[in-house]
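First comes the structure, then the notes that go with it.
A single protein chain has been removed from this complex, and every other one stays in its place.
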Amino acid sequence: MADHASHGTAHEAHGEHTHHPNYVKIWAILLALLVVSVAGPFVGIKAVTLITAFGVAIVKAYLVVKNFMHIDVAARLVTYLVLTMLLFMLLFFAGTAPDVMESHGSNWTKPSWVAGTAHPEAPADGHGQEEEH
Amino acid sequence: MSAAASRPIATGRSATGMPTGRLAVWWVIASEIVIFGGLLGSYVMHRLAHDAFAQQAAHTNTWIGAFNTFVLLTSSLSAVLAHKAAEEGNGTKAARFLYYTMAGGVVFIVVKAFEWTSEIQHGFTISSNTFWSFYYTAAGIHAGHVIAGVVIMGIVAQAARKNLELQRVELIGLYWHFVDIVWIFLFPLLYIAK
Amino acid sequence: MIERWVPAISSYAADIDFIFDLIFWIVIAFWFLLVEGVFLWLILRFKKRAGVPAQYITGELASEKKWINYPHYLVLVCDVVILAVAIRVWYEVKQDVPPTDETVRIVGQQWAWSFVHAGADGRLDTPDDIRTVDDLHLQVGRTYEYKLESRDVLHSFSIPVFRLKQDAIPGRVVTGWFKPIKTGEHDIQCAEICGFGHALMPGRVLIETPEEHVAWITSHSPSGAGE
Partner (left out) sequence: MVVQHASPAHEHDAQHARQSWVRHYLLATDHKIICFQYMFTGMALAVVAGFFSYVFRMQMAFPGMNVPGWGLVTPAEYNMLVTNHGAIMIFWVAMPVLIAAFGNYLIPLMIGADDMVFPRVNRLSYQIFLLSVIILLVSFFVDGGGSAGAWTMYPPLMAKAQYSMTGTGSSVFLVAIALEFVAFLLGGINFVTTAMNARAPGMTYYDIPIVVWMIVIASILFMASVGPLIAGAVMMLFDQQLGTAFFDPDRGGDPILWQHLFWFFGHPEVYVVLLPAIGITAEIITVFSRKKLFAYKTVLNTAIGTGVLSFTVWAHHQFIAGIDPRMANIFTVTTLIISIPIAEMMFVYVATLYGGSITLATPMLWALGFIATFLIGGVTGIFLGASGADIYLHDTYFVLAHFHYTFFPIAIIGTYAGLTYWFPKMFGKQMNETLGKIHFWGTFIPFNCIFIPLFFTGMLGDHRRIFDYTYFPELSTPMLENLRAFATISLVVMLGFQLVFIYNFVTSLLWGEKAEKNPWHANTLEWTADSPPPHGNWAELPTVYRGPYEYSVPDRKDDFWPQNAKS
């Protein structure tokens, strides 16, 4: 039981004051990024759209988390917590996507996809009774 | 502080060095991340697998989405300004900024209501197809969070006006920024990637 | 050990029984009995006695920790052995489809199994296909590919004597294989809850000698007596 003393060191529950950056400036950056993400699709290149849409979203989220939510002040634990949750979601995606996204698994097929009849607009004709392989 | 008098001693303790309220809100946010994560993860799987989603997404109105993003970003700004005012001990000012934030939330919901009405009139309902199911479900759950945030913010602002419970201004702000971030991801997912 | 009560009728049944036995010997016969034995011995050996105080052991010293660490390494080794065998069997049954002689379509619905046999020409989706409800006719020694479908909800196609089980999923065609090695008549079950009539899906698999099978095909060909 060595480190009893280290426990209550110096942290004060209340009265710590957050460093306040220039919020209006950050807001202006966020709006500029918003313009970028809206403008992205007009370039017409898919890769550019993806970057302006999702790259910019990540940057925006980072700016909000860092400056508005002060995650850096809130102790490292919170950063780890949020990252862990995101990691779990990534894991969920990785485990689930092969089944939901693929039209062919190593021992199954989705006949309606293969035949091209089923997309979200038009109901497929149910089971693939007539499917030729 | 009549409410604080009956508060247990435990609430005032802080073995981690972080105020309990802030810690709790971060845990709330953590559990919300996985709720939205599960939903958006499922959406992304379908979106990537079905080209038809892109055709459907073309029917959404980017300008309305962009306007709502603007509204939420701006309301986040006033939420954080309220936090700053609360830390300076200025309850009146904090409450005023909170009211601006609430106004932002209300504008968001009203715009959303008009947008949905027009979409439903064009025949895109929640049961039209999987894209629209995800569209209404994700945006609907998000809108529910916005409404809850506005209501709670109203309660916090009432107290803040009387210089009471000022630490709550930061807490509701944290939640509001999280709701903002969810929208930051919903916007490209539902409106931009066509 | 399963084969003592449930006959092993498919070519891979013995492999699945083998892995069951392997795990049984490693995990139950060795680990479980060992740990329970030590556990009971400790309880009896260190029962409270007047004048004998308990010892103060933190478990943090390396000399103490080794007592849990060494068994622990052994667990790791056992895991690797079990994994190697399990994945090999899994690969053989579910992933690696050998060249097949014939294809049979199996369709689950609320609440019956229906089967489409290839018929006389040995090919599916030709006019001479034989459709049956609840009876699956197979010829012993042939390798079959199955195409498993569902018309409504999830079902699970299970033949215990084949050690075969596979869920049927609406919207998908699941493929797999089996090779019956003995003649006889056995149960087919549905192993995934599929509504009120879940118990009302008892199919039968009939494994016939080549002569019997040919006779059955001839007598049931659609051009002949019909279904």
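For the reader, a short list of remarks on this structure follows.
We just call them A, B and C in the order they show up, numbering each chain from 1.
In this section, a contact is a pair of C-beta atoms (placed from the backbone, for glycine too) under 8 Å apart; a residue touches a chain by one contact, two chains touch by 3 or more.
Remember, it's a predicted structure, so these values are computed and weren't measured experimentally.
Taking the full assembly into account, the omitted chain touches A, B, C. Across the entire complex, the residue among B:Met18, B:Val80, B:Met153 or B:Val169 in touch with the chain not shown is B:Met18. Contacts to the hidden chain, counted on subunit A, fall at residues 1, 3-4, 6-8, 12-14, 84-85, 88, 91-92, 95-96, 98-100, 102, 105-108, 110, 112, 118-120, 123-124, 126.
Contact between subunit C and the unshown chain involves residues 1-2, 5-6, 15-16, 19-20, 23-24, 27-28, 31-32, 35-36, 38-39, 42-43, 46-49, 52-60, 64-65, 67-68, 71-72, 75-76, 79, 82-83, 85-91, 93-95, 110, 152-154, 156, 158, 160-161, 163-172, 174, 186-187, 189-200, 202. Seen across the whole complex, the unshown chain contacts subunit B at 5-6, 8-16, 18, 20, 23-24, 27-28, 30-39, 41-42, 45-46, 50, 52, 126-127, 129-130, 133-134, 137, 141.
Heads up, the rule we're going with is that only the chains that are shown with their structure count from here on.
Taken chain by chain, the contacts run in an open path, each chain touching the next and the two ends left apart. Of all chains, the one whose mean C-alpha position sits at the greatest distance from that of subunit B is C.
Centre-to-centre spacing of subunit B and subunit C amounts to 49 Å, using the average Cα coordinate of each chain. Among the residues of subunit A, none is found touching two or more other chains.
Shown for subunit B are the residues that touch two or more other chains, of which there are none. Remark: subunit B residues 12-19, 22-23, 26-27, 29-30, 33-34, 37-38, 41-42, 44-46, 48-53, 55-56, 62, 66, 69-70, 73-74, 76-77, 79-81, 83-84, 87, 129-131, 167, 173-174, 177-178, 180-181, 184-185, 187-188, 192-194 touch subunit A in the complex.
By the touch criterion stated above, subunit C contacts subunit A in their complex at residues 94-95, 97, 107, 125, 147, 149-151, 169-176.
Residues 106-112, 124, 126-133 of subunit A are the ones touching subunit C in the complex.
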